[in-house]
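For this depiction, one protein chain was excluded, whereas all remaining protein chains were kept in their positions.
After this line comes chain A, so read on.
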Amino acid sequence: MALLQIAEPGLSAAPHQHRLAVGIDLGTTNSLVATVKSGAATVLPDEHGRSLLPSVVRYRDDGRTIVGFDAQAEQSRDPNNTIVSVKRFMGRGLADIQDVGRSPYRFVDAPGMVQLVTRAGHKSPVEVSADILRSLRERAEASLGGELIGAVITVPAYFDDAQRQATKDAAKLAGLNVLRLLNEPTAAAIAYGLDNGAEGTYVVYDLGGGTFDVSVLALTRGVFEVLATSGDSSLGGDDFDHRIYCWILEQAGLHGLSAHDTRLLLTRAREAKEALTEHADTRITAVLSDGQTIDLQLSQATFHAISKTLIDKTLLPVRKALRDAKIGAEDVKGVVMVGGATRMPQVQKAVGDFFGTPPLTNLDPDKVVALGAAIQANVLAGNKGDDEWLLLDVIPLSLGLETMGGLTEKIIPRNSTIPIARAQEFTTFKDGQTALSVHILQGERELVSDCRSLAKFVLRGIPPMVAGAARIRVTFQVDADGLLAVTAREIISGVEASIEVKPSYGLSDDEITRMLSDSIAHVADDINARKLREAMVDADSLLDALDVALASDADLLDEAERAALDEAMQALRDAMAAESTKDINACSHKLNQASEPFAARRMDRNIQRALTGKNIETL
């Protein structure tokens, strides 16, 4: 059979200029930004030609915030105000953070997510991540010479809803339009698969600085279908550094170190790890703040021995993912290695032994995620690529509700293809009950206390009825970013109550707007002009898309519907000519509403057309 024929409904056929879009790999240790230029994905370097941006943010005493290599260079000198590996804290409460003592930071427990105490005030991990993303946005805009239309931001596949929501909030706070949150192993598979014309079942083994992911994908005729994903969102290269750090403490008989000395030895540990990738042994030297000198020799063999349990820990999710995908290690055609930590020879050997085939390392494990994200961003921005392909991803963890007795009822099982919606009906427990509490959970365990609590809300206004008579339908909707929205509604009484829930870790749009305007002070940009520009761009693409739709499917509308649509389109064109942001937005909104039935009918027709062709071909 030929390649899947994929039309581009909704995209303008009219030629337009290249829209600037980037892919961002927001990593625990390092971050990168990439874009597609003249058909090829490429990482955008800084003005010194460096691709990586260390994910380090320092809040200096002169009030400035610095990000990257400069911040990293100063981290031992100012450990409390220099935030590294902030990704580990995204969407996490104080109770979730293992080894609080291991970080040099002072944490405060805030509602939903921890905050870090710095001299610039309490900083949420979302704000720190936004500082990193802002730096990458500025790099991209300087390099590409224009404003970005949007970005694809990668997240570990095993990130739960709270961590995803936090990442999206950070991007918005950095002034980025998020085209999509993309799972890191999936991004790597895109970059790898499109480069190599791969077909078959592949495993992506992604060991980053602080997270481990494994995804099993079926690559068939331009479709990237994720079959299963698993991982550990607090296991990564940092843990290997920590094993060396503990070894140093043990060898040198050290304890009770200052934040400065801790940071210094962690840095030496990381350097030793990197040296052992190339050499059989390495020397570790440091002078502590009390003048004590550390001088140790670490061999590859010792390093392998002290890190073996970490590698074994990665193989458990690998087995789990294979089980979920219902395949064996022998069915896997290739294993793509992603993340700087996969450079360690002992990791490559363990993975090679497990699958009985040497892993694929022909792409730079640091860059492959950002490159894949850039390719996806280019397509989502509406720049027509040479290849047409489709991505079908899954949710990593089951979503459910608390039921009687502190038990979890799964509504959407893990590894379901997204977007997906599932509804479940519940009823009241007592006579005359007028409210129902809904507690949303994510995880695989049976007990509520073993799952992650995402949100709680109460559905009120249920008319009093006898126990068991009310019918409350709770609907879970997971969108293509893997983000969840929950609605609940009583359906028997005619009195409907419904509520949309955002996970409790997510910032409200108001909070983001406030934080954005707080941070906009240093940007010499006229915010009103920017808003007008954005409204015009959105209106333009809306009108373009409708023109294209009408050219092909106008027969789906009767005369009155067509006239109403034409009128709404003209109103928007008038508002654009008058350059009024408010009117443009209002008219765009009206036009969007007016065109919904048309859009739905076209969607239906597109499916039927595509399937009709397919059925004839198959029969």
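As a convention for this text, contacts are C-beta pairs under 8 Å (C-beta built on N, C-alpha and C of every residue); 3 or more make two chains touch, one makes a residue touch a chain; residues count from 1.
Note that in this section contacts and distances are computed from a predicted model.
Trainee: Select, from "Branched-chain amino acid ABC transporter permease", "Phosphoribosylformylglycinamidine synthase subunit PurS", "Co-chaperone protein HscB homolog" or "Acetoin utilization transport system ATP-binding protein", the UniProt-recorded name of the complex's unshown chain.
Mentor: The chain we cannot see is recorded in UniProt as "Co-chaperone protein HscB homolog".
Trainee: Decide which residue listed in A:265, A:380 or A:441 touches the omitted chain of the complex.
Mentor: Only one of A:265, A:380 or A:441 touches the chain omitted from view, namely A:380.
Trainee: Using the document's definition of touch, tell me which of A:180, A:243 or A:452 contacts the absent chain.
Mentor: Checking the options A:180, A:243 or A:452, the one contacting the hidden chain is A:180.
Trainee: Consider the whole complex, including the chain that is not shown, and state which of A:242, A:260 or A:489 touches that chain.
Mentor: A:489
Trainee: For the chain not shown, which residue from A:258, A:417, A:437 or A:570 touches it across the whole complex?
Mentor: Residue touching the chain left out of view: A:417.
Trainee: Specify the residue from the set A:94, A:275, A:571 or A:610 that touches the hidden chain.
Mentor: That would be A:610, which touches the missing chain.
Trainee: Footprint of the hidden chain on chain A, which residues?
Mentor: So the residues of chain A touching the unseen chain are 1, 4, 6-11, 19, 149-150, 179-180, 220, 223, 225, 316-317, 319-320, 323, 376, 379-382, 390-392, 416-423, 473, 475, 477, 479-480, 485, 487, 489, 538, 541-542, 545-546, 588-589, 591-593, 595-597, 599-601, 603-604, 606-608, 610-612, 614-615, 618.
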